[in-house]
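Structure, as structure tokens:
The other protein chains are all here in position, but one chain of the complex has been omitted.
Order as written gives the chain letters A and B; numbering starts at 1 within each chain.
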Amino acid sequence: MQRLWSRALRAVAVGTAAVVLAACSGNSGGGSGDKIQLKINFWGDFGLTQLKPKYEALHPNIRIVLNSGEYNAQHEDLQKKLIAGSGAPDIAAIDEGFIVSFRSQSDKFVNLLDRGAAQYESKYLPWKWKLSLSPDGKTQIGLGTDVGGQAMCYRTDLFQAAGLPTSRDEVSKLWPTWPDFIRVGQQYTARTGKKFVDSATNIFNPVLSQQPVGFFSPDEKLQMDGGPKVAFDTATAVIDAGLSANLVSFQTGWDQGFVNNSFAVLACPAWMLGHIKDTAPGTNGKWDIAAIPGGGGNWGGSFLTLPKQGKHVKEAYELLEWLVQPAQQIEIFKEVGNLPSQPALYTDPALATFTNPFFSGAPVGQIFGATAMKLQPVYQGKKAGPSRVATENVLRQVEAGQLKGSEAWAEAVRQAQKAAQG
Amino acid sequence: MSATGSAPPAPTRESTTEPGRGPRAPRLGWRDRALRLDVRLMPYVLISPFFLLFLAFGLFPLLFNGVVAFRTWRLDDPTLDGWAGLANFRRLFGDDAFWNALYNTSGIFILSTVPQLLLALIIASLLNRRLRAQTWFRMGALLPYVTPIVASTLVFKVVFERDHGIANWALSFLGLSSAANPIDWHATKTASWIAIATMVNWKWIGYNALLYLGAMQTVPRDVYEAAALDGASQWRQLWRITVPMIRPVVIFTVVLSTIGGLQLFTEPMLYDLNVQGATGGSGGQWQTVAQLIYKVGWKDLNLGYAAAMSWALFLIILVITLANALLTNRLGGGRK
């Protein structure tokens, strides 16, 4: 018995040591002695994987830690850490859906104006610059990374199989409006027996972004009957027409959906390109990009901020400044599609002439550059993030057949109100 | 292993080893004196680490939780501090999220406890036969017990995938599911409850079977021999002799699974498509009370309300545990 017990202990110890060794060898460059460690929290793909080694080569004393998490969770986590007074990363990405709530806590962030960020104001889209400015206009909490000009990604191979046109100009002509889009979807479904779009929420969001007013009016009143109602109705129309594969985007079933050709189109804000590439590398060359029905709209787009708790504010600001320089912004665009929020870059030849091989050589520079110039930003509101999550959840219940018609809308209103109060 | 089903163990103790406070006492040397002090004081020294740690991290939080429930205690605004009176509890009664979670918890609890204990009884009675490879069967039964619930839940999530899960594939042979019309194990209360109850059953059937087996092996042989004259089948033997004989352990397992089942947390958390959401499905189809407490406390950052919910759950567990124990006692007793 005693021998057994000590044998067990020894086995556990040996096993652990092996695992630890394996872990360390896999983590090249880990265990940095006296290097300054800068942690960046974000979600999805900010195109930083390629930039990290470059910056570390330029600054041998810096080690960058990339921490990509789930979209909502990252924002909740940041909020928690700001309240707790410790634990926040050196650089925290914030999406436009949450920026209003964070900019009203501007005392918890480094004022970038104190660090000389004012020089960048003229380079940014004016509304983008203002979005991360504190209500009194005295504190700039973040520098914009990207904006979410929109297009519609589609699978050329699946379109061909369904007897639909495949060239991007012809496809764009198929769907000037969302009702047109639904009609094309019905054709596709009728001919192939397959679903057309991945999910209703990825219809809801682009349509909402095209409306003049979002969830909240500028005086912070939740107004579901404006933009959200239009977007919700469009999304439920897509569900009713039997077009949705009812997948939950950014979750596990979604990437299987890509592999199994479960859907043929996906609404594409610029940043979605990186998601597609990362999630479904196997679909390389099978995508192309057409215009989005309804035209225009801005969905998403982020800021990089420096929480005050960071221990290396100076170094963090240097990194932030480096990241928003044109060279890096263009490289990010080429790598993951995130469209810079500095308009001068849209005419920069390096961006304007860029074609993306993953998307059948689509001239993404041109396409997204053109969308960005026309953007009309929608006011987001402090609780825009939670309200959207609540509405998306109701849409998923409609997809699952648990809610119908007017009952669904009433539930959406109820849940969004709850989220707005909470 | 537990308090239930046994008389309080302490009172009837015979083994004590205290040197008598005999007449020899006054003539002790320093060494004896030290020994005496040792005997007098050391017991308290020995039990103090346990009691200090237990009071600090076990009992105190439990009582303090009751205080917090009557206060406003928000993580996002520490300045909102003060007595809230019954506000948290009043809110609780009107909160349909709480009642929904309670409904889900009870549903999953019934779907998991009843099959779990019945199957465990049957398996235990089979393991109680004269078998080859006894040890292997017993250790196999423990495989789920040592597997982390986090890990097994993630596996079951793959099994219960709507589009390519094995569960639907297997059910398609019975005509219950098809590629065109698959069961969405996340969509409805019924489906998600069954999926989660399956995970709970998987985890605990073997463990309970071993508990039962341990008790069954102490049932004296002559009890069976006497009953065999009546021509009892093995099945009737199990229900009419074995189960009544191991009644304390049956009650114990009912209590254990009531306490565990009503606090179900890990399975519903990780079953969600978005693991961090704590919503228990897009419409809270399977959100349990423990999950809701976590959400209210650490996502909505309202600790006061979360504490009130904990107290409510505590009372509910207390009542149901007592009711279950009484019921089981009567059932077992009535049969004999």
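Quick note on the criterion: a residue touches a chain if its C-beta (ideal position, glycine included) is under 8 Å from a C-beta of that chain, and two chains touch if they have at least 3 such contacts.
Simple rule for what comes next: contacts and distances are computed from a predicted model.
When the unshown chain is looked up in UniProt, the name that turns up among "Response regulator aspartate phosphatase C", "LrgB family protein", "Nitrite reductase (NAD(P)H) small subunit" or "Sugar ABC transporter permease" is "Sugar ABC transporter permease". Residue A:T279 is the one among A:S172, A:S244, A:T279 or A:S360 that touches the chain not shown. For the chain left out of this panel, the touching residue among B:A97, B:L111 or B:L127 is B:L127.
Among A:N111, A:T166 or A:Q256, only A:Q256 touches the chain left out of the display. Listed here are the chain A residues that touch the chain not shown: 1-2, 4-5, 7-8, 11-12, 15-16, 19-20, 22-24, 26-27, 39, 43-45, 65-71, 73, 77, 80-81, 84, 86-87, 250-252, 255-256, 259-260, 275, 278-279, 282.
In this text, only the chains that are shown with their structure count from here on.
Taking the mean of the C-alpha atoms as each chain's centre, chain A and chain B sit 41 Å apart.
The touching residues of chain A, when paired with chain B in their complex, are 70, 72-73, 76, 79-80, 83-84, 246, 248, 251-253, 256-257, 260, 262, 392-394, 396-397, 400-403, 422.
Per the touch definition, chain B reaches chain A in the complex via residues 75-76, 78, 157, 161-164, 184, 186-188, 273-277, 279, 282-283, 298-301.
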